[in-house]
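Take this structure, written in structure tokens, and hold onto it; I'll ask about it next.
On to chain A.
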Amino acid sequence: MAVPLPAYLVLGAILFAIGVVGVATRRNVLIIFMCVELMMNAVNLTFVAFASAFQALDGQVFVFFILVVAAAEVAVGLAIIYGIFRHRETVDVTDMTLMKG
Partner candidate 1 sequence: MLAFLAVALVKIVVVFGCLLLTVAYMTWAERKVVGDLQVRLGPNRVGPFGLLQPIADGIKLLCKEEIVPSHADRAIYLLAPAISLAPAFIAFAVIPFGDTTTLFGLLREPVAMVITDINVGVLYIFGIASLGVYGIVLAGWSSNNKYALLGGLRASAQMISYELSMGLSIVGVVMLAGSLSLVDIVNAQARWPFVVPQILGFGIFFCCALAETNRAPFDLPEAETELVAGFHVEYSSMKFAMFFMAEYANMITAAALATTLFLGGWRGPFLPPLAWFLLKMLALLYVFIWIRATLPRFRYDQLMAFGWKRLLPLALANLVIAAAVAPWWR
Partner candidate 2 sequence: MELLLFLVLAFAAIVAALLVVTHRHPVYSALFLVVTMLCIAFLFLLLRAEFLWVMQIAVYAGAVMVLFLFVIMLLDLRREERPWRFPEHRLQVGAGVILAAALAAQLLVAAVAVRAPAGAGPFPPAVVAARGNTQLLGRLLYTEYAFPFEVTSVILLVAIVGAMVIAKRRSD
């Protein structure tokens, strides 16, 4: 039996919500970043599920772009985190409350 479209969407929604919990709850900036990646993966899943249901490939093209942009974003984001760590010796977001420095 084929898997119905709502099943994929529910799974995407649950993964997205788990990602939101992670971003709101954790203090380690790298783990927050990872939860953002989790959210993006959930969105990718939703896009591909819709592409499959609508029998169009536009969803997959969009996921391709999201993949590329996410990779670029991770590279720059980690460079920033590394720069902050070098300066402040911490990756705890509660310590990064000043824009100065």
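Candidate selection criterion: all candidates are chains of the complex that A comes from, given by their letters.
Annotations for the structure displayed:
One rule holds for everything that comes next: a residue touches a chain if its C-beta (ideal position, glycine included) is under 8 Å from a C-beta of that chain, and two chains touch if they have at least 3 such contacts; residues count from 1.
The shown structure was predicted, so the numbers you read here are calculated from the model rather than taken from an experiment.
Shown alone here is chain A; of the other chains of the complex, listed as 1 or 2, the one that touches it is 2. Across the complex, chain A meets candidate 2 through its residues 1-28, 30-31, 33-35, 37-38, 41, 44-45, 48-49, 51-58, 60-61, 63-65, 67-76, 78-83, 85, 91.
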